[in-house]
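Every protein chain except one is present and positioned as in the full complex.
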Amino acid sequence: MSKNLIVRFAGEGGQGVVTASEGLAQAAAQVGYHVQTFSTYPSQIKGGPTLGQTRLSTSPILSAGDGLDVLVALDEYAYEYNKDELFDDGLIVYNSKEFTLDLPNAIGFDVDELARSTGNALSANMVMIGAVAGLANMPAKYFTEFITKRFDRGRDNDQAIIEANIKALSLGMKAVKDSIQALPEMDPPVSTNADRVLIKGFEAACLGALAADLDVFIGYPISPATTMLTFMQANLIGDNKHVGQASSEIESITSILGAGFAGKRSMTSTAGPGLCLMSEGIGLAWMAEVPLVVANVQRGGPSTGLPTKTEQSDLLMALNPGHGDMRTPVIAPGTVEECFYAGAHAISWAETYQGPVILLSEASLAERQQDIPRPDASNIDIAKRVVVDNKNGDTPQPRYLGEELTPFPIPGNIGAYTANGSEHDEQGDTTHLGKWHVQMTKRRFNKLKLLENDIYESENEDAEILIVPWGGSKGPAREAYDQLVADGEKVGWAYSMFVHPMPPNMIKLLLSKKLIVVPELNYMGQFASYLRTMKINAEPITQYTGLPFRKSILANNIKELISKELAGTL
Amino acid sequence: MSKNLIVRFAGEGGQGVVTASEGLAQAAAQVGYHVQTFSTYPSQIKGGPTLGQTRLSTSPILSAGDGLDVLVALDEYAYEYNKDELFDDGLIVYNSKEFTLDLPNAIGFDVDELARSTGNALSANMVMIGAVAGLANMPAKYFTEFITKRFDRGRDNDQAIIEANIKALSLGMKAVKDSIQALPEMDPPVSTNADRVLIKGFEAACLGALAADLDVFIGYPISPATTMLTFMQANLIGDNKHVGQASSEIESITSILGAGFAGKRSMTSTAGPGLCLMSEGIGLAWMAEVPLVVANVQRGGPSTGLPTKTEQSDLLMALNPGHGDMRTPVIAPGTVEECFYAGAHAISWAETYQGPVILLSEASLAERQQDIPRPDASNIDIAKRVVVDNKNGDTPQPRYLGEELTPFPIPGNIGAYTANGSEHDEQGDTTHLGKWHVQMTKRRFNKLKLLENDIYESENEDAEILIVPWGGSKGPAREAYDQLVADGEKVGWAYSMFVHPMPPNMIKLLLSKKLIVVPELNYMGQFASYLRTMKINAEPITQYTGLPFRKSILANNIKELISKELAGTL
Amino acid sequence: MTKRNPDYDFKWCPGCGDFGVLRALDKALEERCEALSEPIENTVFVAGIGCSGNIVHLQDGPQPYGIHGIHGRTLPIAYGVKAANPELNVVVAAGDGDFLSIGGEHIGPAARRNLDIVCVIMDNGIYGLTKGQASPTTQLNVITSTTPLGKLDEPENPLELYLTNGVGFIASMVSTKPKDITKAILAGIEYPGLAIIHIQSPCTTYNDTYSLLKGDVKNGIEPLAIDLPESHDSTDYDKALTIARSNKIPVGILYSKKGSQSMNQKIATQKQSTNAPQRTVDELLTTLSLK
Partner (left out) sequence: MTKRNPDYDFKWCPGCGDFGVLRALDKALEERCEALSEPIENTVFVAGIGCSGNIVHLQDGPQPYGIHGIHGRTLPIAYGVKAANPELNVVVAAGDGDFLSIGGEHIGPAARRNLDIVCVIMDNGIYGLTKGQASPTTQLNVITSTTPLGKLDEPENPLELYLTNGVGFIASMVSTKPKDITKAILAGIEYPGLAIIHIQSPCTTYNDTYSLLKGDVKNGIEPLAIDLPESHDSTDYDKALTIARSNKIPVGILYSKKGSQSMNQKIATQKQSTNAPQRTVDELLTTLSLK
């Protein structure tokens, strides 16, 4: 019996491999498995090497997994490109119309032919899912329920489609039966009463922002952040809400700045190239103290880079997106579940300290589909900005009085001032005097203190070496940490999605350690270098392949680093 | 007798206070004094508090000075605003038409009235200069020579103008004679045979770039960098040279990228807000390996900030101007003389490693006028990029072969490839494969090694604490260091204008020290934090008033920091 | 934003055209507030960077809200303000460099959205604040610090561009006639869509065009700025285009498209007609529930 199943469907874009993986995930999640998907594809619309992967498990899932139990390869390139990731006892299903494989652990059949034979050529996904179910000895009923639910759409031909798909499923199952040795039977799902949702990272982040009462969203399409814009176009449609498509990222950032100034909770989404174009506008929001949120979904960089691949290489820019003295608050969620809370916190942070906040996501996290406990917005403080109170008609205090946060005047109400990108006095008028620059600079940095909290995780706090991942590397890092602990390594763990300001007690903890090991998906070791600016002795473990970490490789690298440190050769 | 004279002319924009200070500098430099000017003014065309300051000395000058020997105040605001900077024995000359001062060290007269009485109302500057000369007991002939030379322009009325100005000078001298106690007599200039030029920082940087055979300059106006653009418009006019005004900084950066791609040495100039807009383009140059130079003249930031004030707060952005893994080479000159060599080196660096280079200047440095030894371009290696050699007609190797620099193909010649902002293979074609991203990322960072040199200064290398300034804070920091050494403090000194890559032996030196003290003009301690990313134990001493450091205040702050360090309370 | 602030001491040069524009604008806002008994705080003044943009700090009397942001971005900022609160009266002020060069990209999108705002453009054919460089409206052969041998790039015709970008209300003005400007601004505010008041506002320091505009009839020099005839039909697009493309600068309300619907009106109509329900976060989560 097995608690885990990792399946990859690989082929060309347009063949439905991603749909197959999501169908498998949906079906499995509905019967109570935990699931997580992962996909990669090139930057083009149809064609190009594409893969969709699903991991099922009887316990919560931390990463896409360390290898493959089943590889479904629709063409030879897909086989060649993915075969090395098979576990030793992994199995291959291949499309015999495209190529042949003479291997004991491989079975081929003509996927499309089988699909067509059901009378519904579109059921090829289901043939593939059936083959996987067959190999893992999963009962057909898990999937028939899913099929029935999915295609019950109140149309005339529902029943025909359902039947064809059920047939496709059984054809797939039959095709693999008895032909090669099957996988160990999959444990039945742990039935759970918990209210769970199956959700993608970007959806969770958007819903978090909506839960924090987002009002205005204006964005410009860019992979892998376009999904946030189109989600908002479809869902942020109530009265007094506004969603718009800008003509460029310069318009996105400056228009949500206008909306933030006018009193609304405002947000945009982008990826690296767009973040570059927002540089000047984010600086203006910092300077003029206008709340807004930029969701930056990281992809391979620099420049146009690798638009559909994952990376964690925009951190340095996110912390310091523009010229002059500034340090943007950054929240980088590490899991799909955290995406929801990060979305809500980002809005709350912007409102709380009255300035720009960067929600730093990643391609693989935004596109990952996972079952998570139904998020509960009532769990978090949704902050609203402190506004000038007009009740007794008194003259309000000047907009930028003193060196700490002051109430925000809302246009249309008393308290008129100028939100000024030039250095300014208390009313926002331009000034050339050093004294104002000193006071206002302190003010802008002081306000960051309002965002400090002590929400972080830690374990084995007394170890001299801690593993401290950030963002989407949390999952694989956690798996590696668990393995290292199991292996008897003396390591601890600390993590927070609050990158800046970082929880003060977490900083204290990190400062007290001999070594902080930071697994991160970039070349420069960006988070480690950020920690070092705080005098924390951090060493990165980097990977920059466009793909997430794998537990076992990561665990080995950490071990190596630790032994270097112990040997004093670091 | 005195070796030093610091004079400030203060009034409103348009009254000629900056012209007066530059006239005084010019005259004094011509007779053999060392001079340095300093000025500040608000961001407007006419009016607003403005000052022009000149320091004369018999020895080379490191900073604008620590206080004022003479304050020439044209209105009461100017007096109030500047009076605290007078030395204890400093003297005041004020414009009695505007206000009166009843002080033993002040003398007033009507500047404009005196000028008009010469028959040339435009000679008010010379009245002011005359007053200063009188107070410092400098002979009139120093200035008459200058006046004769300056107004000998081959026009009919030259002689009349010369006479009026000489008269104005003597009226100014007379006005202060016997009225208040004069300053100690100024030492005569040390006659020097060295070939010196009187030059501003921006002129030096431009000339350096020209000395390195700059071909194309395209820019968009912005204070305090516009002077570079207009200098080039006037002077880069030969055959096959091109100067252009872009419609925005996005055009500036992408157009010089086109020119760099086409084989030319290309440059632009800007300041913080423009650097923000260049973010994406610089990333493209890094990614596609196109040589170009961005001269960024720092001013108060963030956002529109303090357009005419000085600051050193764009360092973090310069090092990391865009998203993704990149680290731009940065050269930050510390003196007017270094500006020349920095201009030449920046071009050479871009050519050498085939990528973008940032020349990081500062308002106060760019606008400072100073006498320096005539720069000698033959002193430096002016590198030209290695280009594909077409001689034997062989097929050249692919553009991006391997992990090290390869010859650059010039359009029009063999070696066609695509300069690609997306991740690419050896020919520049887009790829989604991790292996290329890994190889090309390494390649881009490996090339930085070509820029490593060991050009840095150091003194008292065995001290446990070093003072390590950067950029334009070099001068005042050096004065402070000299004073600390004279006071018996055990401190050393290290400095290089090569900020990144930093001279490897300098890094080693800094790593071996207990404490590195970094005086810098920003809030965050940006250079110190950069040093910390290399594990150097750096502490900043910051100032963010829009003005340069003063030696005595800086020396005190350093002492304080050192005693904290020694007491272990840092 | 009051010129009485002792620390704010920005001054235009003597004779700068922007003084006339300021007077006109102050008057327009005053009249509007009176006429509608609307508080001045209902107005948001979005200014560009340049001598012109400093107008936001120089207004007399009761002060509206202001945004003095970054170079060239008045229009998208104004879009955001209107998107957030359609009730606000948004006035943009910018120079020719700010609005037409670095900010030129935003005119088309603003016109196509049809933002209900009024833009007061101070065109002096030069970059004033950065001390005299060529702008898109600097004429051919003019010598500036960036065109030391004379400008080679063709000058831009802003009126024509506004028209073909679909701007619905266009007035062409001279700074020497503040009363006309006041009227045009008020009409622009009334207009349900994008209104641009393009004003010749000479720069006495770097590009003094007063005499060009006024001409010198005694010496046979025709004025460049010519009042639109009483008979001008401002709803006639073709006529407006022909006038815009003549080699004179018209003074008056050049174009006022009929039947304009502003962005906010279009959105409201669409929302009503489609009736798509706003689902709560809870409802949206339920669609994803595995229960």
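Letters A, B and C name the chains as they come in the text, with residue numbers starting at 1 for each one.
The rule is short, and it goes like this: a contact is a pair of C-beta atoms (placed from the backbone, for glycine too) under 8 Å apart; a residue touches a chain by one contact, two chains touch by 3 or more.
Treat the numbers as computed from the prediction; the structure is a model and nothing was measured.
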Chain not shown, its touching partners among those shown: A, B, C
Contact with the hidden chain (one of B:D371, B:E489 or B:E520): B:D371
Which of B:S422, B:T441, B:S496 or B:S529 contacts the chain that the document leaves out: B:S422
Residue, one of C:A28, C:I67 or C:A111, that touches the chain absent here: C:A111
Selected residue (touches chain absent from view) among B:I414, B:I455, B:L511 or B:M534: B:I414
Where the missing chain touches chain B, by residue: 29-30, 195-199, 203, 207, 210-211, 215-216, 218, 235-239, 241-242, 244, 246-248, 250-251, 254-264, 266, 280-281, 283-284, 288, 371, 374-375, 377, 409, 411-422, 425, 427-431, 433, 436
Chain C residues that touch the omitted chain in the full complex: 101, 104-105, 108-109, 111-114, 136, 149-150, 152-157, 160-161, 163-166, 263, 266-267, 270-271, 274, 276
Touch list for chain A against the chain that is not drawn: 42-49, 220-223, 226, 229-230, 233-234, 245, 247-249, 273, 303-304
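Following the convention adopted for this analysis, only the chains that are shown with their structure count from here on.
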Chain pair with more C-beta contacts, B-C versus A-C: A-C
Chain A and chain C, separation of their C-alpha mean positions in angstrom: 42
Where chain C touches two or more other chains at once, by residue number: 10, 49, 54, 68-70
Residues of chain B engaged with two or more neighbouring chains: 42-43, 48-49, 273, 303-304
